[in-house]
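One protein chain omitted, others in place.
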Amino acid sequence: MRMPQRGPDRGRIAIIGLPSLWLTVFFLVPFVIILRMSLSDPASAQPPYRPLLDWSQGWAGIRLFIEGLDLENYATILTDPLYASAFLTSVRIAATGTLLTLLAGYPIALAMARASRRWQPFLIALIFLPFWTSFLIRVYAWIAILEQDGLLNQVLLAAGLVSAPLMLLNTEIAVQIGIVYTYLPFMVLPIYAALEKQDGSLVEAAQDLGSTPARAFWQVTLPLSLPGVLGGCILVFIPVMGEFIIPDLLGGSDMLMVGRLVWTEFFSNRDWPMASTIAVMLLAILALPIVIGQRRAGVGSMKP
Amino acid sequence: MKRGLTRFNVTSLVLGMAFLYLPILILVIYSFNASRLVTVWGGFSTHWYRGLLSNGPLMQSAWISLQLGIVSATLATIIGAALALALTRLGPFRGRGLLAFLGFAPLVMPEIITGLSLLLLFIVIGLDRGFWTVAIAHVTFTSCFVAVIVQSRLVSFDRSLEEAAVDLGATPAAAFRLVTIPIVLPAIAAGWMLAFTLSLDDLVIASFTSGPGATTLPMRIYSQVRLGVTPEINAISTLLIAIVTVTVLAITITLKRENSTG
Partner (left out) sequence: MAADSPSASHAIVIRGVSKSFGAVTALEGIDLSIRKGEFFSLLGPSGSGKTTLMRIIAGFEQPDKGSLMIDGEEMAGVPPHLRPVNMMFQSYALFPHLTVAGNIAFGLRQQRLGRPAIEARTAEMLKLVQLEALAGRKPHQLSGGQRQRVALARALARGPKVLLLDEPLGALDKRLRQETQAELKRIQLSTGTTFVVVTHDQEEAMALSDRMAIMMDGKIIQVDAPGTVYDRPANRQVAAFVGDLNQFPARVEAGPDGVLLASAKGIPGKIAIAGSAVPQTEECWLVLRPEHMRLAALADGSADHWMACRVEDRAHLGAQVAYRLCLPDGRIVLAQAPAQAPEASQMAGAAILVGFRAADARVLR
């Protein structure tokens, strides 16, 4: 039920109005600007894009402005192999990274869900503590480990497992390690949440009906945890698609992912329209997972 | 879920935790390395920490990040709490669906797009980039995280508490002040701390929206990291990890108290 009156109307207007206004001005409007920028052309001028809207010419100015907009950038992205391969690389790396994170995260989530009730809050805190630590620092920490003369190579050489140091940093392996490392909590928590609320007697019932423990897992536990798996995969896939720091610090200079491409187009090439177009294309690819994500509101589980 | 750990479960937990914590532990240990070589242990030293204090630009960036965190977390808490209230307590209103979407989308929007779109906005409206543009950008995305935390508290608390207050003679406004606010307060505090750490962490959005004189700590660290691993960065990173760990413990304790009284 609703309270008959919730304070004065002014309060109601302020409570709705403040976030509405803020998010409209600083989230919705910027998005419209990106859309408009993606239809423009770069120019060696200040500001570095055309057309500009000239209000002083009235309607004629608006007409000129609209005629100046085109879909050229989108055509370029779809035809130029550089851009197409950046998108394909991003999708491939994000999909592989999501799968690896799932493989690493599921056993952890399963173990957490099976731990005693008293231990569970502690384990959740332990899984989430690194998430709060600076992303940049966590990625940086891997550089010293993966370097040519880094700690991992020192250990491998000392153990006699390799005869010469492995080339790890600036490879896709390093990028995947970085992805699994930084996004593991996002995968573990939704799966844990799905497993934790499962009725323990279901597995016992399956075993009572003749399933081996392994079959009970495949036929009961796993299928019932699939919503959590889907939630975790969405929470990992979306940000990895736009990832900038991991490929920049751990990947080689030839590893072109979409996030890095936006950065380069904007800061190095000063091609604002192309940077915007890439951003819009990225969003278009992510639209479906984002909508599924909101439906499931899996982000609610990001509480510490 | 059935309780009791198999050997496989224990192994997964141990390996998982080792994977999560070893890199950070190594970083912390090597921040006390006397040697400048980051991968060779040269004895214990706090040399690099003392060096930080005399690193003027780094200290200045740390100061900017601190101010930025406090300012943006405070604004984000106000806006995020209002957003949570609007979506849970005010019933249906025109545009509620749109507001719910606007409150959710920044959570999943790739940072690079948020940063780029805000930068373009600041250029179009002719706002000079600096401290306040980064603050606006941080408020925009962190307020949605605050909203998530406050909202989950508002949704889970028994509506009959507010009714009981009104039934006992409190006006709706007094019921809100005397019952709703005190019960939601721990979530609001946790939201503030989350917004603060998110602001302190952010590199990508700050890089887009910052201007001269407003180089945040992550931006400063990033520019040095690109040149390679140095003990100074290990030292400043260790300090940041310590700050965040303390903050997170504070949040956890706050929320625990909230849960036990809620």
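Details
A and B are the chain letters, set down in written order, and residue numbers restart from 1 in every chain.
The working rule: a residue touches a chain if its C-beta (ideal position, glycine included) is under 8 Å from a C-beta of that chain, and two chains touch if they have at least 3 such contacts.
As the structure is a prediction and not an experimental result, all values here were calculated from the model.
Contact with the omitted chain, checked across B:179, B:203, B:217 or B:248, is made by B:179. Across B:6, B:46, B:171 or B:223, the residue that sits in touch with the chain not pictured is B:171.
Take chain B: the residues that touch the chain left off the picture are 158, 160-161, 163-172, 174-175, 178-179, 182-183, 260-262.
Here, only the chains that are shown with their structure count from here on.
Taking each chain's centre as the average of its CA atoms, chain A and chain B sit 17 Å apart.
Across the complex, chain A is touched by residues 1-6, 8-10, 12-13, 16-17, 19-21, 23-24, 26-27, 30, 38-39, 78-80, 82-83, 85-86, 89-91, 93, 95, 99, 101-114, 116-118, 120-121, 123-124, 136-137, 139-140, 143, 145, 147-149, 151-152, 159, 162-163, 166, 172-173, 175-176, 190, 194, 197, 200-201, 203-204, 208, 218, 221-222, 225-226, 228-229, 233, 237, 240-241, 244-245, 247-248, 251-252, 255-256 of chain B.
Partner chain B is touched in their complex by these residues of chain A: 1-8, 11-12, 14-16, 18-20, 22-24, 26-31, 33-34, 37, 47, 104, 107-108, 110-117, 121, 123, 125-130, 132-138, 140-145, 147, 149-151, 154, 181, 184, 188, 195-198, 200, 203-204, 238-239, 241-245, 248-249, 259, 262-263, 266, 272, 275-276, 279, 282-283, 286, 290, 293-294, 297, 299-300, 302-304.
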